[in-house]
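Missing here is one protein chain; the remaining ones are kept as they sit in the complex.
Let's look at chain A:
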Amino acid sequence: MVFFFLFPPQTHCPTLPPGATVSILKSLFQDVHVQSLLLADRACVYKMLINVMDTREAELKGLGADFVFGFVQSMDGERDPRNLLLAFQIAKRIIHRGYSLGKFAEELFEVTSCYFPIDFTPPPNDPHGITREELIQELREVLTGTPKFAEFLLPLIIEKLDSDVQSAKLDSLQTLAACVAWYEHKDLAGFLEGLWASLRREVFQTSSERIESAGLAALTAITSCLSRSVLSSDSEDALSIFLEMVLNDCKHHLCEPDLKLVWPTAKLLQAACSASNRASHIIVAAVMPSLIEQYNSKNQCSHRRTLLEVMQRFVQSVKSSESSENEELVLSAVCPSLCSVTFAALSETNGSLQVTAMSVLISLARQAGLLSNSQIELAVDHLARLVLSDEDDTISLAVISCAGGLAELHPTVFITNMIPRIKKVIFSESIQQDGDSAQHTQPAVRQRCLSVLAAVSIKPSVAQESTPVLLEVLGAAHSGELGFSSEEAVLACSSLKTIAERVEDTEDSGRCFHDVIVPRLLSLALQAALKGEISSAHHSPLTQEAVLSTMVGVISTACSRLQPTLAGQTAVRFVSLFLDGDVSFLPGNSFPSQIKLLANHGDSWRQSQMVCLLMGCVCSLPRTAAVPQMERLLSELEEMSCTCSHVMSYTSAAKCFAGLLNKIPAGDFLDSRLQKTMTRILSELNSADSSVRMQAFTLMIWVAKALLLRYHPTCAALTDKLFSLLDDADLGPVAADGFSLLMSDSADVLSRACHADVRIMYRQRFFSENSAKLVQGFNAAPQEKKPNYLKALSNIVNKLPKQVQVTELPALLSLLLEALTYPDQGVQLSTLSCLEPVIADPPPALIQQLEALVVRLLPLTSAPNMNVKIASLRCIHALSRFPEHEVLPFRARVLRALARPLDDKKRLVRREAVQARGEWFLLGSPGGR
């Protein structure tokens, strides 16, 4: 064996004379019985072979088939998975690098295929990290690597498919799908019948979805292999023979009266249909006419729906050919009758039938060039009718998504047909004056119309027609015509926002928002604000907070997507309006010349709250767009946020200030500006009798957030102040809530969508810098202030990503457990909600505290507040998945305690109690867990 120890260095030696490798290998194959060597030595042989294959390919190929034979002999009987991986790699190289197999193809196949299907479970604490999947993958690459194996592999697969072991079936099916990708018709020819019989059986009989889908994928692969095969003039068309067999076996199931086997059959046929254009032609021609005929002959709705769903899947699975210049479309022959079936179903009264019909419609429309213009017109007619008439929620949702899908493909029909009709209905008065019932339906119809307008506007051309309608709705709501409610105004705004988000980003759409929509919205809001000051007769809904904040959403989304030049213009316009009262760009110019929107208005909150629209614009612009008059703007915003008494106004001003601050480049300007603001905030907060402490606090929180997001060092001073405020008599609870604001994403400002400067993992950073302070503060705080700390803690921990929670939890666990015993519901609830995910995947520290946890959780299941009860029951449910030996001692106690919430007066509590108790019953019981 000395010979053997010499090998590894030799193989690495590049100076081995030509021919030496060959003779070494020859003697190795001849004189060494590899399988009687030790594990490590066998590995050595394989590694050496891999090595020489990589470096001396030409010489080895000179050996011819002898090399393959030698390898087969040396790996024959290998049992260690580590070595098998190596051996499979050698076999793969032999196959893929074109070594001559000679007459040893079968031998090579035999020696590798005896491991198929792989049945290997790595031992626990396996240091080698070899997985079953790895072995399966490697072996599969060997077996499927060459068509020369086809005659051996295919019978093997057919045999293994008969196995009772699910994993063997799955592996066989996947291997089949992989191997036919390389095969031609002649490799498959002899086995088609057997393969089809097995596949059919698997799909018909299996209870496992994975096997079913693997079987279908294999059928698709076989069909596409046959479709690829080149026809010679004398042979028959393999594809049509195969499909004829498939259809013969399957088609009658589609026609059986009770439709029992219709789904597996349909899935098989669709799998074949999706393989190639030619297969689609054959299958569709054979199946669709009879399905349509059957649909027309059935009366039961459930049968009709099933048939329609089957047809929809067929349409979906049709594969259109790539070079479809003047080729006939697969579905063109059946399209007219399919359309008439679909339209008939749309006119039925059965809701689920209508929903299915709409999905057929979408699938048909996705087949390019299939539907004629008149058919699309008809479809849109039907959709419009459903929007205007149908009450059912599921149907209107389906209509909305169907209309959206169609409008993307055929925008013109929607511009000429759908939108005018909807507009007419929205603004018609006649229905309103009808009887009682009509008055009730009207708002619902209007709501659906508004949602449809948003759904169809994906193409800019459609958006250009739909947005004026929405603006007109807002105008009418403002002037009080036609009885538009404030909910409808909100809905119109959120439709506009949806359009702003979804419309394809082009020059046109950006200009449309910049030139028309945003100025119009501003003008309406301003009119409403001014009008509200004068007359008390009609209060425009556009001064309401709900409407304004959705309007902020529209402006913010639109501004965040503007091109640089337009963005700059928009910034100039907004700033000059708010600072100088420049109304020249607003349409409907009848505004007084003296407008001071940012000045302190005393009680005229309608004007001061307009600042939120300024926030929507300047805080969302791309960072490249410069905001003019920054210094003055910031001063006025700071002034407003510190002095105004209207909540929405000073909060919006503070948010706007923070949003701008976040984007100012680091430097002297930012630092001096910050210094001024800090001084002001602190002086207000420190004077206990100041009337604007709340305002100063709001500004502080938002500034702190703006700085936290961009990792600005000044943030530390602000958070320290925030911590000290937890002891404050008035602001303590608000400060605790402030942590939630710091840690969560805000919707309208300081988010990534608004191009804010948000560093990654700012939450983790905040947590790791401050958790110690929190624990210290808690320990030092007087008893009555402790809940504030616990609340702050749970606010912070709640928002942390789970991985961080789990690693940080041990340090905080005692605090969290203590929090559970505090009577404050808010604290209990947020603590429970942060414990729940941790319990689901418990760290060892938690398991040590199990007793304390259970003792604290059980009483909460009878707490006065139902949400606390529900959350604690969920935690107890999750506890049942702890390691059995840890929780089993608590079983009796938990079961006894959970008997009480079973009789709770709230159903939601009972439901959680039932689930938790059921799991605990199963714990430690035979057949349970």
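One rule holds for everything that comes next: a contact is a pair of C-beta atoms (placed from the backbone, for glycine too) under 8 Å apart; a residue touches a chain by one contact, two chains touch by 3 or more; residues count from 1.
Convention: contacts and distances are computed from a predicted model.
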For this session: Determine which name in "UV-damaged DNA-binding protein rad7", "Signal peptidase complex subunit 3", "Cytosolic iron-sulfur assembly component 2B" or "serine C-palmitoyltransferase" the UniProt entry assigns to the undisplayed chain of the complex.
Result: "Cytosolic iron-sulfur assembly component 2B"
For this session: Determine which one of A:205, A:332 or A:672 touches the chain that has been left out.
Result: A:205
Problem set entry | Hidden-chain contact residue, picked from the options A:33, A:885 or A:905 | A:905
For this session: Using the touch rule from the top, list residues of chain A that touch the missing partner.
Result: 164, 166, 205, 207, 209, 260, 865-866, 899, 902-903, 905-908, 910-911, 914, 917-919, 921-922, 925-929
